[in-house]
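Here the complex is missing one protein chain, while the rest keep their positions.
So, subunit A:
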Amino acid sequence: MDFLRPANWEEALAAKAEHPAAVPIAGGTDVMVEINFDHRRPGHLMDLNRIAELGEWEVGEDSVRLGASVPYARIMERLRAELPGLALASHTVASPQIRNRGGVGGNLGTASPAGDAHPALLAAGAEVEAESVRGTRRIPIDAFYTGVKRNALAPDELIRAVHIKKAAGPQQFSKVGTRNAMVIAVCAFGLALHPDTRTVRTGIGSAAPTPVRALAAEEFLTAALEEGGFWDNGKIITPSLAKRFADLCAGACNPIDDVRGTAEYRRHAVGVMARRTLTWTWESYRDARRPTEGAA
């Protein structure tokens, strides 16, 4: 095994072009498990820790450009206002030790359906900045997950950053597991309200071969909120509306039975999480409107 140690991004791209099978390692929280257990013996391991820019982020007008290696601990602490859904999801990742090392780039590279960042990225809206010596491209998050632990990256590409839309409204993340720490999701759900476009977006984790959005549920809720004038009148979401949304979210799942849970349980739990996160986010939206009403 060769250990590649690029000192900067250009060197990393060149190394990846020369050795397309090289495995990039940043936090190591996925890669080292596979090596420790002899599940993987890559010919080349490529350390990305020397590339400082991967650990940085920029807050733009509409989006945050998040370096691939920004650790979850930093997202929780520093980006809670801009990326509330991802900050909540980051807080559910494993333990402090893991959150100090792992980041979103690794979650995307591994592309496990159970990765905690995925539902939050899907709900917020994001693009993956992938680069090779051939050039840079932005892959919409919806098109990034192509199969179980498969993604849209070409063999010579590396993930440089993720561009995530800044929150224009409340976001929530919910995850089912056997305890609060050190738990891989039985299933997970992310929801983002986008009052600026009067839309809602969702993300489902661990309940299909890839992370997915509940598109029919999004369309239903977006239309129902518009027709009922909810964005303007701030009315309470009716139980029947919430139930229909929850049912459509459960229907978007394509889960399996495994050691962590049954397909039936996952479908049910996703419905429950969808209803709860809708209630939480909508209450936040209404709360945020109240001071203006009082002042008027």
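Here is the rule we use: a residue touches a chain if its C-beta (ideal position, glycine included) is under 8 Å from a C-beta of that chain, and two chains touch if they have at least 3 such contacts; residues count from 1.
One rule holds for everything that comes next: contacts and distances are computed from a predicted model.
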{"item": "Omitted chain, identified by the protein name its UniProt record gives, among \"Copper resistance protein B\", \"Sulfate transport system permease protein CysT\", \"(2Fe-2S)-binding protein\" or \"Acetate CoA/acetoacetate CoA-transferase alpha subunit\"", "value": "\"(2Fe-2S)-binding protein\""}
{"item": "Among A:28, A:177, A:195 or A:251, the residue in touch with the chain that has been omitted", "value": "A:28"}
{"item": "Among A:101, A:118, A:160 or A:194, the residue in touch with the chain that has been omitted", "value": "A:101"}
{"item": "Contact footprint on subunit A, counting only the chain that is left out", "value": "1-3, 5, 25, 27-29, 31-33, 35-37, 41, 45, 47, 49, 94-98, 100-101, 180-182"}
